[in-house]
Each structure stands twice: as structure tokens, then as C-alpha cells.
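Certain chains of the assembly are absent from this excerpt, and the rest are unmoved.
Chain IDs A and B follow the sequence of writing; residue 1 opens each chain.
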Amino acid sequence: MGFTLEDIARQFGGKVVGDPAHCVGSLAPLDQAGPEQLAFLANPKYLSQVETTRAGAVLINAEDLAKLAPGSSRNFIVTPNPYAYFARIAQAFIDLAAPKRAPGVHASATIDPSAKVAASAVIGPNVTVEAGAVIGENVQIDANVVIGRGTQVGDGAHLYPNVSVYHGCRIGPRVIIHAGAVIGSDGFGFAPDFTGDGDARTGSWVKIPQVGGVSIGSDVEIGANTTIDRGAMADTIIEECVKIDNLVQIGHNCKVGAYTVIAGCAGIAGSTTIGRHCMIGGAVGIAGHVTLVDHVIVTAKSGVSKSLLKPGMYTSAFPAVDHASWNKSAALLRNIDKLRERIKALEAGAGAAAGEKA
Amino acid sequence: MGFTLEDIARQFGGKVVGDPAHCVGSLAPLDQAGPEQLAFLANPKYLSQVETTRAGAVLINAEDLAKLAPGSSRNFIVTPNPYAYFARIAQAFIDLAAPKRAPGVHASATIDPSAKVAASAVIGPNVTVEAGAVIGENVQIDANVVIGRGTQVGDGAHLYPNVSVYHGCRIGPRVIIHAGAVIGSDGFGFAPDFTGDGDARTGSWVKIPQVGGVSIGSDVEIGANTTIDRGAMADTIIEECVKIDNLVQIGHNCKVGAYTVIAGCAGIAGSTTIGRHCMIGGAVGIAGHVTLVDHVIVTAKSGVSKSLLKPGMYTSAFPAVDHASWNKSAALLRNIDKLRERIKALEAGAGAAAGEKA
């Protein structure tokens, strides 16, 4: 069960060097692949592995191929971007191993009579689809997912188990939402209605109802247990092809520009705008009501408290060092103003000395 | 479909200026509102928008109203705190748009015969309510929520889809818990039972069963995918009107005082006590076994490792700056003790010079 190199090149492009009839059935790294597997070379520093791999064929670009010793009997598919090529064909191999589920609604699902579910959609066990929701063609909704009132799910989207999408949200075509993610929960908004200060403070927080929705563009991927809040009045917006990792929090009324990637454990407070083609590192925190322009990179664990209005890379995180050294530096930082005072005193002394000499 | 200004003022207070019979059906920001919408002015810097808004009426305080050009034909409801007023009336407009669900237990729910569910409660599809649990009046429990053995849910609470509440917890009246949140999971406690050091270490971690519960006061709101662990022996306690955002972790045996707000991605380790009226910023980390007194503010991304025994604002986070500048500063910080040595040497030289001069 597999594909010939010729088949693959016909469907995905590239040029076969070697035996076009050679058949591969799965993918593997260069150093682990066997004769029925396809590997790829994305980084020339692994070129020597191409000389020794047992892989049935290797995806490679023309430049790297030219560096190999001549006369190899190995098979190749030559393509300008082997890594992206690999990514594209991998889905075909997955479908080979696990045929698609049959369309239809599982008997245990609860679908409101006013919801519209395309006949080609796959609706799993215990799924709930509320009134007025619309589920598009070829959508796959896994077990225990809940789709709120009036929410739309675009063609080809895939929602993994236990995802919750609240009412009035729009999920674009081909969006992937991993298990446990929550889309459209209430934004964190409370009006203070207190009088008095300190121990005499009385009153309460008044919840500000969140009546916006969440709008998610096409080809977005959202990681497991990530949360995206609905807007207060207008929508929270995730543009097309944004990729969001696990356990990310996106506050109400944020807008995330197309092609931006956000790594795990990042948190973005409400009403913040992130441009297109940005890269937000893991565990980054971004304050509310700020703007990051297009092509901004924030490195892992950094904190952004003001707008970043020029493209480029921004940082505020320290790498861990041994505990004792760190504590020494931290103590000196806490007293860095004293160092400055001592420098100032020396400068005054030097000035006085210079004055004496003059 | 809507309310007259007179109706609103009768129910929520405030004084109508303009046409009391004018009818509004929804809410909108000043700059987007139309004649059938109600807007509000919370911040005087937007006063000019009041002059130009197309809103059917504006919530405003008397002070700001006095600043407007006289002779306006606009409609107002005058109230001391327009933002809180807006928050209060918003729920009425939401109910207008989406009528409440009918009480009753969905056919697919699994309710243990020994559980008590009020007749006015709404129990959604695939909900599980275990033995001895008690569900109060007007509670709404959405699809796929699980309520553990003996857990109590107070009147008017709303649990969104896929929430898990373990056994033996108490959820107060009018509590809101957003989708995917977990209440009452085991605290993170293991007794080390190892002998030997380094590579010779043998033994294991022994789990410490967590037999306390979680007690959540009235009017608390808990964000999506937030986790609150049960206590080891006594309860973890969240007092009334605490507001907790998404993806927050609260460890076993913590106590969070009334009216405190905790922003997204914050983590509070076990056995820590946070006072009343505190504000914990996004992604703040607080160590275990410490105490924060009332009225403490910890700014976003800061870390608290010791008790904070005086009210006030505390910080330990840096804002991101351009990557190259940061790296230069970070390298100097790593070697800040060398700067100090150089200052010391200069001081000694200056002293020597002073000595020579003397």
C-alpha cells in the first residue's frame, strides 16, 4: 500500500531522479527511514545522512543534490522547498493509513431542528449543535463538541473532541480547532461600582455583558485548550491562516493579522491588535489596548506593555543561569541606583581633582 | 422590540433628559450607534463623540452633561456611573435578543437518582450529575458538564459547556463558570520517598490523596479552561465576587479574598492567601505558602516569591525592547558584579589619591 514516486510527482510536482516506479508507503527521518519510506533533506548540514540513509527516496533541492557524490543509485524527488513539499504530501500518507470517517450524524448527537448540517459533514457522538447553527460541507466535528446558537462552521473545518464554541461565532473554512479549546467565552469585563477606600470600600463589580462574537478566518489552526474570548460589542477577529498553539489566551476584541503565529502559553489581553506575519513566542504576554505592526517578532517569555510600531525583534526575557550567580546579579540590580551614586561621587571627585590640577 | 427610556429609568434608576418615550432595542459604542441604540459616555475624553453620535440616547453623568453645548435635542439618561449602569442594563437587552431556555432536564442527561435538581433548573444534553449532588433554583448547566458526587450548585449559577466539577465542592449562588474550567481536581502533592543521591537515587513519589474540597462564594466568575484544585485536607476557598479570567491556575488550599480580580494566565501555587480587593495581573505567578494582604496590586507578568504585607502596587516585569539593546543590557547585568568591582577599585584609587594628597 503506497505511492510510486511517479504518482507523487504527478500530483504534487517535482522531478524524479532514479526509479520512478519505486513505491513508498510512509514517511520517516533520514536516519531512520527504510526502503519503503520517503525522507527529506531540509537543512544541508544533514547532507551526509543522505549518503548513508536506507530511505527508498529522498526529497531534496537541486542545489543540495549537486553537492552529493556522483553516481548514486539512490532515488530522489527534486523540489525547491523539500520541507514544504514533505508537509503537503504527508496528508496523503495519513489518509492512506486512516481512511476518512463516513459522513453523517451520530445517533447520540443532539442537533436542534433549526440548525443546518451539510450532508457531507461527520458529526460524532454526543455532539450538541444548537438552534440556528450552520455546519458546512465536509466538516468533521468530533465527540462531545458543543456548537452554540447561530454559530457557523465553514466547509472542511475540523473540530476535535470536547471543543466548546459559544453562540454567534463564525469559524472559517478549513479551520482546525484542537481538543478542549474554547471559542467565544465572555471577555473579562467588569465595571467597578465601589465607593470608599481601603477597608471602607463597599459596592461590587458589575459584569459587562459581552455581546460581540468571534470571527475566525480560513485555514486558521487553534491549539488544545486555547481560549479566545468573544468581543464586548464588536467581534474578536482572527484573520486567515493564523496559527495558534496550545494554552494560548486571546482577550476580547483582539485582532490578530493574517499569517501570524502564536506559540504555546502566550497571553494577549483585550483590545490589542497584532499585525500580519508576526511571530509571538511561547509564554509571551501582551498588554491590552496596544498595537503591534506587521512583521513584529516577540521572543519567548517576553512581556509587551506598549505598542510596537516598527517591524523587528523585541525581547525582555533573561535566560536561566546558575541560581547563586543569578541571586548575586539580582541583588545588585535591586541596588543599581547605589552603584550610580558611587559613580557620581567618583565623577565629582575626579572633577574636583581636575579642578585642583587646573 | 425594545424599551422606552422611561421604562429603563423606572427599572434601573437615572433621570431622563429628552424624550422619555423614545425606544431603544440594543446597545452600541457612541461612534457606531444608530437611532434605535443606546450608547454611554464613561470617559470625558470622548465628549465630542456625544455631540456627533447618532445614538437614540446616551448614558451620561451630570458633570459631563453640563459640559455639552446647550440646546441639544439629544436624549440622555443621567446617572452617576454610566459604565456600571450600562453593564447592569445590558443583561436586559441580551434577554430581549435571546429568551431564556425552558427549565427541565435534557433526555440525554444522566442524573443519579439520589441527586436533587430544582424544577426551575435547565440541564443540557449529556450532562452528568452524580450521586448526592444538589442543583439549585434557576441554575443553567450546559451540554457535557459533569457534576461530581455530593457537589452543590447554588441558585442562579450558570455552568457553560464541558465544565468539570469534581465531588464534594460547593458552588455559590449566581456563580458563572466558563467552558472547560475544572473545579476540584487533585492538588499537586507528592511525598518524596527516595533514598540515595544522584544516579543512585531510588524510590518514588507517593501521591498525597486530596480530601478537601473547593468552596466558591456567591457571584464569582471563573474563566474558560481555568483550574482550581481541591484542598489536601481543608478546602480551597474563593470568596464572594472574586472574578477570575481564562487559563488561571489556583493551587490547593489557596484562599482568595472577596472582590479580588485575577487576570488571564496567572498561576497561584498551593496554600497561598490573597486578600480582599486585590488585583492580580495577567500571567502573574505567585509562590506557595505566601500571604498578600488586602488591596495589593501585582502588575502583569510579575512574580511573587514572598509575602506582600503592605497594600500597594508590586512589579518585577520588564517591557520588551528591541532585541539587540536587550541583549546588551542582559549581558551587562550578568556581569554587574564586575562593574561594582571596577567602581570599588576606582574608589580605592581615589581614596589612595586623597591619602597622597593628605
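Throughout what follows, a residue touches a chain if its C-beta (ideal position, glycine included) is under 8 Å from a C-beta of that chain, and two chains touch if they have at least 3 such contacts.
What you are looking at is a predicted structure, and each value in this text was computed from that prediction instead of being measured.
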item: With 2 chains placed, the number the full structure-file assembly comprises; value: 3
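In this text, only the chains that are shown with their structure count from here on.
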item: C-alpha-based rotation, chain A on chain B, 0 to 180 degrees, nearest 5; value: 120
item: Whole-Å gap between the CA centroids of chain A and chain B; value: 25
item: Chain A-touching residues of chain B, taken from the complex the two chains share; value: 26-29, 32, 81, 83-84, 86-88, 90-91, 93-94, 97-98, 106, 108, 124-126, 142-144, 160-162, 176, 178-180, 219, 221, 223-225, 241, 243, 245-247, 259, 261, 263-265, 277, 282-283, 294-295, 300-301, 311, 317-323, 326-327, 330, 333-334, 336-337, 339-340, 343, 346-347, 350, 353-354
item: Parts of chain A lying in touch with chain B, wherever the complex brings them together; value: 108, 110, 126, 128, 144, 146, 149, 162, 164, 166-167, 180-182, 185-186, 188-193, 198-199, 201, 204-209, 211, 225, 227, 229, 233-234, 247, 249, 251, 265, 267, 269, 283, 285, 287, 297-299, 302-306, 308, 312-316, 318, 321, 325, 328-329, 332-333, 336, 339, 342-343, 346, 349-350, 353
